[in-house]
Structures are given as structure tokens and as C-alpha cells.
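Right, I'll just put the structure down here and ask away after.
All protein chains but one are shown in place.
Labels A and B are assigned to the chains in the order they are written; within every chain, residues are numbered from 1.
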Amino acid sequence: MRPVQIISGELAALVGGELIGDAALPIRRIATLAQADRASVAFLANARYRSQLDASMAGCVIVAAAERERAATRPSAIVCADPYAAYAALTRWWAARARPAVEPGIHATAQIDPSAQIADSAAIGAFVVIGPGAVIGDDAFIGPHCSLGDEAGIGAGSRLAARVTLGHGCRIGARAIVHGGVVIGADGFGFAPVQGRWEKIEQLGAVVIGDDVEIGANTCIDRGAIEDTVVEDGVKIDNLVQVGHNVRIGAHSALAGCVGIAGSARIGRHCSFGGGAIVLGHIELADHVHVSAATLITRSIRESGLYSGAYPFEDNASWERNAATLRQLHAMRGRLRALEAKTT
Amino acid sequence: MRPVQIISGELAALVGGELIGDAALPIRRIATLAQADRASVAFLANARYRSQLDASMAGCVIVAAAERERAATRPSAIVCADPYAAYAALTRWWAARARPAVEPGIHATAQIDPSAQIADSAAIGAFVVIGPGAVIGDDAFIGPHCSLGDEAGIGAGSRLAARVTLGHGCRIGARAIVHGGVVIGADGFGFAPVQGRWEKIEQLGAVVIGDDVEIGANTCIDRGAIEDTVVEDGVKIDNLVQVGHNVRIGAHSALAGCVGIAGSARIGRHCSFGGGAIVLGHIELADHVHVSAATLITRSIRESGLYSGAYPFEDNASWERNAATLRQLHAMRGRLRALEAKTT
Partner (left out) sequence: MRPVQIISGELAALVGGELIGDAALPIRRIATLAQADRASVAFLANARYRSQLDASMAGCVIVAAAERERAATRPSAIVCADPYAAYAALTRWWAARARPAVEPGIHATAQIDPSAQIADSAAIGAFVVIGPGAVIGDDAFIGPHCSLGDEAGIGAGSRLAARVTLGHGCRIGARAIVHGGVVIGADGFGFAPVQGRWEKIEQLGAVVIGDDVEIGANTCIDRGAIEDTVVEDGVKIDNLVQVGHNVRIGAHSALAGCVGIAGSARIGRHCSFGGGAIVLGHIELADHVHVSAATLITRSIRESGLYSGAYPFEDNASWERNAATLRQLHAMRGRLRALEAKTT
């Protein structure tokens, strides 16, 4: 990482905020309120952490209008409509300067089929393998040990970290970020039961991923059985997520770590899934459906809203008592009814 | 993918069905009923989707005897005992023609110990590493970036996708399909607690995998502590599955994505596990035990059957009420008993 420096006044202009206080304060770090020093910019996005603002040593703080007075006691402050979005924008500006620039070109060790089309501005890392007919767009970055199958496609500005697999015929749109170990386009899990054995159903579809998608480390997105598995624009997927064959994930949905979406499920737009949530196969979820962590979705949901289904944790002794009783719940309801009948 | 074409009459012969209608219709695609056109073959395996049959534009449909009359209105139809198995067989025939043939030989970049035995008909990809004493069978395919340890073994006709790890001494039988990112033979999770620290138990066993096994992307199968971890013939494992040390998975069992099988569990033959199911360590499951998605198996099961244990999801407000009350369930049972005693 290279050192980055900005003065508070420029920083306010960058995030579209109003500067209060010293406009010439040099800022060399983004920090949390708790860890910040005078050369740091920090932000307060949640009023719950307001006490940290008072205690912070930050030279510059980014806050909402409601915190204007508190913030004004700092050496400098930036007041803006959405401090969290301002922080996000700042991190992008910062990272673009702190990280070494990527040099276009193809590493000498890469094995690239002569029929693949690689944009001149793309960067291809060491030990990459690219198959016949693959197409790599402008400014794309392909990390070391990636493997791209025949006729795979990577859109402009997309970045693949080390050892990403993109199977034959699978396509990723523009500006994607794909983290290490991701496998896109492995076979969907399809078998026909024949006389007690499982006979392979070859998976003849592909995976099609839209623009501005991010995919976390070691996540898997399987190719479709006949048609394609589809991830629409702006979807964000965390690490170790399983997306089965023929799933469609609607635009701008977000999937936290360890989520599993079984085959042929159709997820709406702007949905979200907490960690470890599972959606069974062939289920349809409407737009703006939000699923809590560790929840199993067993049937389609037509109405937007928040849905939950995790067992509430307790100390183990209490859990043992209650969980054992849970096995008698249906019988208890019968006993309750009988009592109600008796006492009327 | 290369273009494939077959005429409807040949297709009927291929899947062992009876042709109705035009036997000379050229078929160039396998499609779903909904997406099919006149050059497509589609299938109906589930009477639930019968209405799609009527609406389909497919030139040829594969159906069961019960659908003979409906299907006969199509340009051509194939009636057979098991349309799903016929479809599976057709996909295999199709894929064998559509996919480019693999050329035997060893890529120039592969690093292979001189003592390894590689069949002449095997194909070894770019940047593969193969250790001393490893044995690769006839017609095996080892994708790029695979790593095979000392004395590892791959049976005839097995296919490893890009970057599969097979640890030292681990063996895979014939006709396996192993998808990208799989790690076979990492150390089992074994430690002895000594004065508040965990002391490593070296894992001295290996992994032994039978014939006709398929293993999904980024799945992990650990080596045994003393004896071997065993996956029997015909087992199908989906993506992101964890199989602990000394587990034995009986023949023809199927594990969906995100399943975890803890150490020393013994799974019977013809078992199945829905996505995210977990089996605790040292548990034994009989043959033909089926476990629903997201179910935790906490004790051995001696009888075949379907077992479930997921919390039913609800809208979040309902879940909050019911889950909070669940913590009082045991106490409620006591109150119910007291009432019963009082009203008799």
C-alpha cells in the first residue's frame, strides 16, 4: 500500500459534504472513531455510537446534519446527507491511490489459447489458463492461477482474484469483483435414480452473471441443467455461498456468508439473506424479501417483508428441557383443547 | 460446444422408447418444455407440469405412457417407461458429442515426479503437480492446477476439474467426477487438550473413494486419524460439503450442498441429505435414511425413513413471538399438567 494524503477541505468536496473548521488539515488515514488520531478521518453513521464521537481524537469526522454541533468541536468536520455512503465513496477513492497500479499485459507463464481474445488493456496473471474462444474485456484483471474455460467471457473492468474458475461458456459482465477460490460453472447436482443408482444428467446450460456483481471467496455457482443459471446486475454474494443450477438471483440482492440456494429457485430483486440461510429448490421469492440468518425457506413467498425461522438459543440445560418438550407440542395442543372443552 | 444433431427416430432408439409421429424430424437442442422450439427435444417427467406439455412448441417430447395421447399432438413424441432416465441418458450422449474431445498427453508445464505412473491415454493439464509414486489410470483427465500428493491414485476414466487437491496416499476409483476446488485428504480436525492448549494429533490415515463417485466444487473430505475415511461406490456429493475424518459414506448415498458430516460418523447405503443438514460425530445411520434440509442429526438412526428437524419459518413478527414463547415451553407443560390435575 502506498501512502495517501488529502486535506480536509478536499475531502469534503470529494464526498459532497460541507466542511466545518480547519479546511487544511492533512489526513493520512481512514480510522474508526475509537482508533483515530489527528491525522485520521472517521465517520459516524449510526447515532447509537454517538458517545464515540465525543471521545474520538479524529482530526476530521464525517457526520449527518443531526450531529453538526457535536462534530463542530473537532478540528474539522464534514456534514453530509449520508455519512455511510460518503465513507464508502472515500474508501474507493483511497484504495485507488493506495494500491499499486496494475500493469496491463499477459504474464509470460500464462497459457492462453491463440483463439482467445484478450483486450490490450487487460492484465493476465501468472499461471493463468485461458481456453479457446474466451473473451477478456478492457481493463479486466485476471489473478494468478485462474482457469477460464472455452468461450468463457469476462466483461470490461472486472477483477478476478487468484485461482478463480470460470467454466466453459460462462460469462461475467462488467466491473465484477470475484474473490479467490470461486468456482463458477461446475456441474449442477443432477442425477436420475435408476435401479438404486444415480445416473448422471449432463449439465448443458451455463452461468450468466450481470454487471457490478461481487462474489465472495470459495463461493460456488453451478451451471444450469438445460437453461442457464443467472445472477442479475448488482448482486452481492459473500463467501462460501452455494448457488445451485438454474437459480435466478434478481438484481441488487445480497447473500451473506454460508447461504445455500437450491436448484431452480428464483430470487426476486432487492432481496437479502442472512448468514447460513437456505432456500429449497424450485421456490420463488418476491422482490424485497429479506430472510434472517440460519432460516430455511421451504415454500414460495409472494409478499415482501422479513422472514425468520431460527431456533432461539439458550443455556444448554434450558434448551434440553424445551427441545424435548417440543416433541410433545402437538399432543399438548390436543390436551389444551380437551381442557378448554371441559371448562366451558 | 460443437453443434449436435439427431433425428427423432434415432433419438427414440437411443433412449429405448417408442416413436410417435415424424421419425425424421431434425433435433438440434435439448430444451425445457417452456423454451423448446421445433428443433428441440423436451421431456415431461412429472405430471404436475402437464400443462406445459400442451403449450410447448417442442418438435419432439419424451413422455411416459400416461401422456401418450397428449404427446401425440406434437410433431413427434417418444413414449418410454422412465422419461427422466431417458433424458439423463440423452444428456450423456449429447455432451459426449458437443464437448471437444480431450487429447491424451501431458502438458509441457506439468511437474510430474519421474516415479509417478501416468497411463498413456491420460490427459494431464497445465501447471499440474504430481508427486512420487502417484498412479493415474487409463483415460483419466487431470485439469489445470491440480495437485496430487505422493502415492495418490486416480482410477481409469476419472475426471478432475481445475485445481483439485488429492493428498498423499489418497485414492479415487474409476469414473469419478471431481469438480473444481475440491480438497481430498487435508488433515482431520484432531487435537488433544493439554493445559488449555490444543495439541496436534497427526492424521495418519488417508481417504479412499470408490467407483462412480461425483464430488462437487469446493467440497472437503478429510483424511482419517488412524484408519481411512471411506466414500463407497456411486456416492454423489454436492458443493461445499464437509466430510470429517474417519467418516464412512455407504454406497449410492447422495449429499446436497452445504452438508456437514462430522468425524467418525457412519452413513448407510442409499441415504440422502438435504442441503445444510449436519450429522454429529460417531453417529450411525442405517441404510435408506433420508434427512431433510437444515436438519441436525444428534443421535444414531436404526430405521430407514425420512427425518426432519428445521424450525418452520414465519414472518418475523410471528417468529419473534413464537420463538420467545418456545423458551417457556417446558414450564408451559408443567402448567398444563397442573391444570389437568385441577380439572379432573
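We adopt the following convention: contacts are C-beta pairs under 8 Å (C-beta built on N, C-alpha and C of every residue); 3 or more make two chains touch, one makes a residue touch a chain.
Please read all numbers here as calculations on a predicted model, not as lab measurements.
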Contacting the left-out chain in the complete assembly, out of A:174, A:240 or A:301: A:240
Contacting the left-out chain in the complete assembly, out of A:35, A:73 or A:117: A:35
Candidates A:6, A:161, A:226 or A:262 - the one touching the absent chain: A:161
Footprint left on chain B by the chain that the document does not show: 109, 111, 127, 129, 132, 145, 147, 150-151, 163, 165, 168-169, 181, 183, 186-187, 189-192, 194, 196-204, 218, 220, 222, 225-227, 240, 242, 244, 258, 260, 262, 276, 278, 280, 291-292, 295-298, 305-312, 314, 318, 321-322, 324-326, 328-329, 332, 335-336, 339, 342-343
Residues of chain A in contact with the chain not shown: 1, 30-32, 35, 82, 84-85, 87-89, 91-92, 94-95, 98-100, 107, 109, 125-127, 143-145, 161-163, 177, 179-181, 212, 214, 216-218, 234, 236, 238-240, 252, 254, 256-258, 270, 274-276, 293-294, 310-316, 319-320, 323-324, 326-330, 332-333, 336, 339-340, 343
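Heads up, the rule we're going with is that only the chains that are shown with their structure count from here on.
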Cα superposition angle of chain A on its copy chain B, in degrees to the nearest 5: 120
Inter-centroid spacing, chain B versus chain A (mean Cα positions, whole Å): 26
